[in-house]
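Following: one structure in structure tokens, then a few remarks.
A single protein chain has been removed from this complex, and every other one stays in its place.
The letters A, B and C name the chains in turn, as written, and every chain counts its residues from 1.
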């Protein structure tokens, strides 16, 4: 199992918010990689950022990735369309994808969804309760219901995404809003998990249960030893009844 | 459009809770019929209860019904299995069905779902906020988001039903719980809408927006002039390629 | 109800295949408009092609359209991305969309699906049988099962689209292949119906049952008098519990 944790890394580079280095001394990607390496000791966990060569998303890197984790927020438009297309092809060909929090507005997620991916939001550090609504789903295994996040940005409905395969989690916020916070999708041969908790302002990615969810997501989204590649266009000369 | 509002009517007969006659002088079924008759002036609205002949669910009555509305709570087990089976056949044959609140545990709903339909609950008169998560769905047309219910019984996840066709509404409660409060299902040729607001203790069925949701549900669930009947077992002697 | 039948119109302009003018003297768009005007006498049916001003897809034209029908084949790449984006926004805002046959590879459909939309194909004029698998769906109303198309291009699985809302039709071909030939999707507030029968080589759009399916699709996809517009990004300062 090879996991690539990709983070735009711009908040960290600019030290905005000021406390980001306090919570995430090795960046949000470093914190997520740390959560995963403790839970998936046999996995090979790598990290990459927008500042890396080829935006951290080179073809040979994606070729070696079973599950890609995506965190982005203020630099979505700096990921070139051709790079987005490259990653999308890998997802359609079977690479798992986990999109976190503000990644909902990334070019990649919007290209895979086909919708605006708009939502409501309010950054007031309020309590989020993440409730399990699909307790038999592998991503929910061992996760408390509710999972309590003391301080979080509110994401609220309506979240403009296509009908998901499964609604795994639904959150409520102190303000009363609700959000489908854990959603699965299949696109081509690829499995996609969107999980909304996590923000540059709060130490959500230091919380053990959050690590459990993301690790479950990695296990679920991995294609294992399935062959990679998109559905081909095929033009057989003969039908099966004629050819036999 | 012919709508039959069925209510077990046992709370009303026993005058339990004591204020049920205050809120619902003509019964919960009467209140719902009133909401509908104002919104669907061309519809023929009837009511029936468990105390009626054939439990209010005679074959010739169901034959004349486009959409059945179901409210039950403490007398689920008094509806005989053969009557449940009869109603189920009508739903599979195309009759629309709207199941309200504690009807989630009715024999009819459980037979159509195949699951326990269990959930969490707490009767503390707390505020429910009903958020729209499928704004393009006909049932959400004109409904405010959130729809605020000042005092309600809490219903919470996990709600053990099969994956719905659409999650139209999700509620949060003052206590922090969430619930998929508006769900659609298709079974056979029948459309089913489950809507959780409403209780014998609170005047939810006097609230105009609740009437709007139920009326939208009736319009959505109605089979119109589609022929009624379940999918038949057919045993053709010849395949299409041989027979032409 | 205002329907816009859009056809790239390139086969007709080039008179390729040679018999296209025999089957479709007013173009494929003209034939489809003719089918619809007989079935939906109160609808306003317009046509447009790639050769028209603004590629036949001007903003004020889309503003006046309830349901857009899309036929394209050899000129997909000539529809500029900004025009595709404009149409996509209208679909997400509630405009119905019916994509026919080779439109599966259009930029518009691929943008809405997020997948390759690849499939198998063979142009051998073989018989297609279109079977209904969702008899209670409004699009299947009054359609024979199977609907027999004497000569058709084969489209076969795997068809790389996301899980549809409903599989309304599945076809078999004389060669033995199968294809999910009638699929519905929701994207944003818009309803999308993909229907595979129809080709520039065969008089499929002269067949009355095909007209019935497309007319049913138009009725189903129309937003009616629902307000148009995509889900907005909203940033409320206060939660509901604080604000009341």
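Following the convention adopted for this analysis, a contact is a pair of C-beta atoms (placed from the backbone, for glycine too) under 8 Å apart; a residue touches a chain by one contact, two chains touch by 3 or more.
Given the structure is predicted, the values throughout are model-derived calculations rather than measurements.
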{"item": "Omitted-chain contact residue, chosen from B:72, B:176 or B:197", "value": "B:176"}
{"item": "Candidates C:17, C:30 or C:176 - the one touching the absent chain", "value": "C:176"}
{"item": "Absent chain, residues of chain A that touch it", "value": "94, 127, 129, 135-136, 141, 146, 148, 165, 174, 186, 188-191, 223, 226, 231, 240-241, 244"}
{"item": "Where the missing chain touches chain B, by residue", "value": "88, 92, 111-116, 118-122, 124, 126, 154, 156, 158-160, 162-163, 165, 173-177, 185-188, 230-242"}
{"item": "Touching residues (missing chain, whole complex) on chain C", "value": "129, 131-133, 135, 145-146, 156-159, 163, 166-167, 170-173, 176-178, 180"}
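One rule holds in what follows: only the chains that are shown with their structure count from here on.
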{"item": "Chains touching both chain A and chain B", "value": "C"}
{"item": "Euclidean distance of C-alpha centroids - chain A vs chain B, Å", "value": "37"}
{"item": "For chain A, residues contacting two or more additional chains", "value": "156, 158-159, 163, 173, 176-177"}
